[in-house]
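Removed: one protein chain of the complex. Kept in place: all other protein chains.
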Amino acid sequence: MAEIQISVGSTIALPKAALEKLVANLHRMGYQVLGPQIQDGAIVYKPLESAQVLPRGYTSQQDSAHYHLVYTGHQRYFDVTPGAQSWKQFFFPPQTELASYMREENGRWKIEERIIDQTPLALFGVFPCDLAAIQIQDRIFLREEWKDPFYWAHRQSAFILAVNCLHPCGTGFCASMGTGPKASSGFDLNLTELEDVFLVEIGSEGGRLVMEGLPILPTSAFWLQARQNSLDEASSKMGRSLPAPQDLPDLLLNNLDAQQWDDVARRCMSCSSCTQVCPTCFCWDARDSADLTGQTARRERLWDSCFNQDYSYIVGGNSRPNTRSRYRQWLTHKFASWYAQFGTSGCVGCGRCITWCPAKIDVTAEIRAIREEVQA
Amino acid sequence: MIPSIGLPHAISPAQPMQPYWAEITEIVHEAPGVSTYWLQFLDPDLREGFHFKAGQFNMVSVPGLGEAAISISSDMEDGHRIGHTIRSVGNVTSAISRMNVGDVLGVRGPFGSWWALDECVGKDIVIAAGGIGLPPIRPVLYYVLHHRQDFGKVIVLYGARTPNDLQFTSEYKSWQDADIEINVTVDRGDDAWQGRVGVVPILFYHTRVDPRNTVIMTCGPEIMIRFVIFEALARRVPPERILVSLERNMRCGLGSCGHCQLGPFFVCKDGPVFSFDKLQPYVNVEEF
Partner (left out) sequence: MTNQQELIRALEAIPWFQMMTQEHFAKILTIAKIFKFEAGQVIFHEGDKEDYLYVVLEGRVAIEMSVPGHGRIRILTAEPMEEVGWSSVTPVVRQRTAGARAVLPSRLVAFDANELRRMCDEDHDFGYFVMRRLVNVVAGRLLTGRLQLLDMFANPVEHKEE
């Protein structure tokens, strides 16, 4: 058989049966592989031992406050779209120890040296929306002036195996946000699942190395067309849309007194679910504690949310004392202020906030309502 | 952007949440509940010359309790010791208020934007401050003392709740001697108080402001700031020359944790000093 050249930027085909070997290669190269598995009726991301435990044969049905996994017996590994978890928990864990202190003999505090875990992670099965979210979080945690050491510890060595999304989740609107259903960059490998093979785009040298020894095949025009057809069909089957996201900074920031904010405030419970499931939300708080003897102390970083009551506390009061102001803060930050802060929208259109809001609030509907109110 | 104002500063790019230790060398009681803590870093390089600009703040911490954002209220040109004027209002500041000379605090910084003094050269400066809003501006006054000929008229309009709450009263004479005009008022006086009773914005009624050549610097309760801006705009001072120092819930100082956001700004890094033209779209929106 002719030697197939794999190079960065090229696309090759991998028989489905060989997926198992790909996972094994990653393990052998020292990665801790994390991938989607079913737990408690939902997709979670946890250590992936083999391709066997991927949610093959499942699809997910998602709508406002509705999430349901259905087994249909098909043979595809990556039909089922993400659940409440996103990949941010691995680079930006919900709880991290920032520092630990000990009292010395003279009563003064000393910071204990600590080793931050640097296990290389392989994220297996990252959908394009989530890939875009990782790139957005990179801009937040890795800056010119400093790098968040905890984010960097895992991010610098992370291997990303992305998967094009051929079965839109229903609540997502990635096509509107320009983040899907196809992954364009930032991956080591990007898979498109066809009937018999995966088409694999090689995104980096690391991706190329992982493919070594696998029974790859050359792509064919037929497969490339099939991929294109699937992606086109996926784009047309989006459950939601958000027209002109680049207009939102003006629309939202110029209409901070719109009636719609009062309307959504009546429904929103300020429960902060949306911020927890959102793959780009990054707010955190530092919490200090000491033991009873006062000899040791620690500083932790915890996920926080702009919906929490204490979030906007200032001496003498709270600058956002009600749900209306907090919901407005979240939406205007995500869709408007983020551009000024980080150069992109804060939303990747993954739809999680719509699926997981217990009050059935749909950001695309809220924004549409504001547009309509303003144009009236 | 953490300003690159020249090392040394107490921020580690690899561990930006890690504090540097500083010892309390002197505690000066300024007003009920308010004292200035003079600190010296334990690290010899930092002790040699910690650099900051007027208006910036440090995150001051007590291990086991927490961190608080405190403006630096000392002289920029004296890096050997830094002063933080602290009002005891919460857990961390209350704990600091119970500390003694020799105790050690954690310090990270300096953070934030600063009073643009180089843009004030040749201009008049009107400082309108209230209560604990004067400490963040004191570094400006020290700078003016060292470089008086660089500026035109320098006027301080300052108010506090009662005569006891006025900050830095022992320094007023030295400022006046340096041709800095000081007008003071209190919200409530007593029989012993022979000065003005009224509010800071009203002090503008007795102040001649040349709108073509004046910079306003203001810091204090936000409602006072709002009316100071009102008076400044009424006297036709352009919004770009009205500088405001804001306070928000600052928890990291790095523009990372999100708490201090005001619209697109992170008050800890795009502020706390803002020129009013930037804030205009947001300042009258309730609860933004």
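Miscellaneous remarks
Letters are used for the chains, namely A and B, taken in the order the chains are written, and counting of residues starts over at 1 for each.
We take it that a residue touches a chain if its C-beta (ideal position, glycine included) is under 8 Å from a C-beta of that chain, and two chains touch if they have at least 3 such contacts.
Note that the coordinates shown come from a computational prediction; the quantities given were computed from them, not determined experimentally.
Touching the missing chain, out of B:27, B:95, B:182 or B:202, is residue B:202. Interface note for the absent chain: among B:224, B:246 or B:260, the touching residue is B:224. Note on the undisplayed chain: of the listed residues B:146, B:188 or B:212, the one touching it is B:188.
The omitted chain makes contact with subunit B at the following residues, 33, 89, 130-131, 160-161, 165, 185, 187-191, 193-199, 201-202, 205-206, 220-221, 223-224, 227.
Simple rule for what comes next: only the chains that are shown with their structure count from here on.
Considering their complex, residues 1-2, 11-19, 21, 61-67, 89-90, 104, 106, 221, 247-249, 251-252, 254, 256-259, 261, 263-264, 266, 281-282, 285-288 of subunit B touch subunit A.
Of all the residues in subunit A, the ones that touch subunit B in their complex are 98-99, 101, 108-109, 111, 140-141, 144-149, 253, 256-257, 282-290, 294, 297-299, 301, 304, 306, 311-316, 319-322, 324-325, 328-329, 332-333, 336-337, 339-341.
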